[in-house]
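Left out: one protein chain. Kept in place: all the others.
Each chain carries a letter (A and B) given by its place in the written order, and its residues are counted from 1.
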Amino acid sequence: MSDSSPVRTATFTYRLRRFFGSLAPHLVLAGYSVFALFPIFMILINSFKTRKAIFGAPFELPNAQTFSLIGYETVTKRANFAQYFINSTIVTIGALLLILLIGAMAAYALSEYRFPGNALLGLYLSIGIMIPIRLGTVGILRLMVGLNLVNTLAGLILVYIAQGLPLTIFILSQFMRQVPRELKDAARIDGASEYRIFMLVLPLVRPALGAIGIFTMIPIWNDLWFPLIISPSAKTATITLGVQQFLGQFVSDWNAVLSSLTLAMVPILIFYIVFSGQMIRSITAGAIK
Amino acid sequence: MSQAIRRKKVFPWHIVVFLAPAVIIYSVFMVFPLLNSLRLSFFGFTPDNKEFFVGFQNYVKLFTDSTYAPRFWGALKNNFVFFAIHMLVQNPIGLLLAALLAGGGRGRNFYRTILFMPTVLSVVIIGFIWQLILNPLWGVTEGLMKMVGLGSLFKPWLGLPESALIAVSLISVWQFVGIPMILFYAALIGIPEELIEAATVDGASRWHSFWHIKFPLILPTVGIVAILTFVGNFNAFDLIYTMKGANAGPEFSTDIMGTLFYRTFFGQQLQLGNPAMGATVAAMMFLIILTGVLIYMFLWQRRVTTYEL
Partner (left out) sequence: MRKYSIFALLLVVVMLLAACAPAATPAPAEEATQPPAAAEPTKAPEQPAQPAEEKVTLTIESWRNDDLTIWQDTIIPAFEAKHPNIHVVFAPTAPAEYNGVLNTKLEGGTAGDLITCRPFDASLKLFEKGYLAPLNDLPGMENFGDVAKSAWITDDGKTVFCVPMASVIHGFFYNKEAFDKLGLKPPETKAEFKAVLDAIKADGTYIPLGMGTADMWEAATMGFQNIGPNNWKGEEGRLALIKGTAKYTDEPYVKTWRELAAWRDYLPPGFEAVKYPDAQSLFTLGKAAIYPTGSWEIALFEQQATFEMGVFKPPVENKGDQCYISDHTDIALGMNAATKHPEEAKTFLSWVASKEFAELYSNALPGFFSLSNEPVTLKDPLAQEFVSWRGQCKSTIRNSYQILSRGEPNLENELWRVSAAVINGTMTPEQAAKEIQDGLDKWYKPK
């Protein structure tokens, strides 16, 4: 009896703490979400306004008076955005899948086997993230000329694989070291081949694969330099290159700038939203054991 | 155990099979072109484009010449500021967001999707967006600040030598905060439930359980994030180039190693590219980043024992 009041207080503070404990994260997350989205939102709404309204009332949503599609008309008149989008998609997905496969194989070998020169090879495989990649541009271009890969998407994919491997191997081998040894040894005793064991390990590092997939994909999709050097032709241009050309041409035409920014943002955002579902699943799948 | 099994085999062909594709593509399309260009840092060029060996002269020039030395040391200093801002702002925010996301609750996937969005966009877009938003003429930021009564504090931050670097760094933080967030998140949700449950039953507060149970368990990821930030920051280029151009103005206040390299190697406007000095700058970037990676590999990684799932 006598201890009922402290208990009540305890449940009260517990409830209070629980209330704030669940509300505070929401506030922080929602607040930061607004901060993350605000600039994107500003571009989006202003791309549908007249030039005067962009300057005069930047915060307002487009209304009957200020609504205008002039920017989109300017932009879509000349550019073949559909083709660029397909090119970007092929290059990005192609490079990404191969990076993950090849990178995971190498990362597995580095983290699993002890062989002479292991550490050195690991270091060698990370040189790529330590030197500005543009330094090698002339060499890469000459190589592409020699292989007759100029103005092809395959040439771009090869460069992006080479460019994406260091980071992928670097991060993946860290995660692969964390896979329990007993599991692999058990499989070995059962007589599984090393390749089979690799296939067993792969699902265990899915969260890492998902995360790496997303952030290897982004620089590839957004790269401007190599499309400009290796594949500038109309048939092989990527969407980032196409948008850049528009930004250059219409730099003082705010309507066109905002519309082409929107056209560049929207595909990758849709892409991301679609794939992030996949990514979430893979990450949470890793958590449920 | 596995050692014993492997020793029976004659030659570990599977290791070769696992490594070959990566090593070949990477060597041919990356390492060879890069090292072949890096070699230029020991060479000079005659007017008709013939190479000749000069030893360490280019390095001496980079450190002592009155044209190059101030730019090099300036860029190096700015780069450390750039890195420090990322470490002090980007990574703690990333950890906070990851912890809140991993804490569960409704809307977690929604937030996670939104929070990563800036990271998805190209620097061309990010650069443009933020210049528009901070643009003194468009007045979006000034307008917002006036609404909360801070209008007088508005300044053209991107154009002032004392604030431009900080402004650019924070924009970069805004864009890339998703990366540490995702890495921390993946690590946090990878922690076995039993460990957390055991601690919660003991009556440990969330705060306490985070710092004393979860954080030590994700220390390897903290290390990965730190070294990735270091590598990324010292190889950074695009955002500053997009927003401030290769001249990294005003007064070189936003000049980092990446912009210095680009300006020197490729030249711009009337300034012609100087491949030899450009390669020298790149070699210095390589040495700096390599030092960081070696410290990580041999000091941090050895100390922090990796836990197994």
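One rule holds for everything that comes next: contacts are C-beta pairs under 8 Å (C-beta built on N, C-alpha and C of every residue); 3 or more make two chains touch, one makes a residue touch a chain.
Here the structure is a predicted model, which means the values were calculated and not measured.
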Absent-chain contact - pick from B:V89, B:L160 or B:I213: B:L160
Listed residues A:L97, A:A119 or A:V266, member touching the removed chain: A:L97
Contacting the left-out chain in the complete assembly, out of A:Y32, A:Y108, A:F246 or A:Y272: A:F246
Hidden partner chain, residues of chain A it touches: 51-52, 55, 78-80, 82-84, 87, 90-91, 93-94, 97-98, 101, 134, 137-138, 141-142, 144-145, 148-154, 157, 199, 203, 228-229, 232-237, 241-242, 244-249, 251-254
Touching residues (missing chain, whole complex) on chain B: 47-49, 66-67, 131, 134-137, 155-161, 241, 244-247, 249-252, 262, 265-274
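We adopt the following convention: only the chains that are shown with their structure count from here on.
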Whole-Å gap separating chain A and chain B, where each centre is the average of the chain's CA atoms: 15
Chain A - residues contacting chain B, complex: 21-22, 25-26, 28-30, 32-33, 35-37, 39-40, 42-43, 54-55, 58-59, 102-103, 105-106, 108-110, 113-115, 119, 121-140, 143, 158-159, 161-163, 165-167, 169, 171, 174, 177-181, 184-185, 188-189, 193-195, 198, 204, 207-208, 210-211, 214-215, 218, 221-222, 224, 240, 243-244, 247, 257, 261, 264-265, 268-269, 272-273, 276, 280, 283-284, 286-287, 289
Chain A contact footprint on chain B (complex, rising order): 1-3, 5-6, 12, 14-15, 17-19, 21-23, 25-26, 28-34, 36-38, 93, 96-97, 100-101, 103, 105, 107, 109, 111-125, 128-130, 132-133, 137-140, 143, 174, 179, 182-183, 185-186, 189-190, 192, 206, 220, 224, 228, 231, 235, 237, 258, 261-262, 265-266, 278-279, 282, 285-286, 289-290, 293-294, 297, 306-309
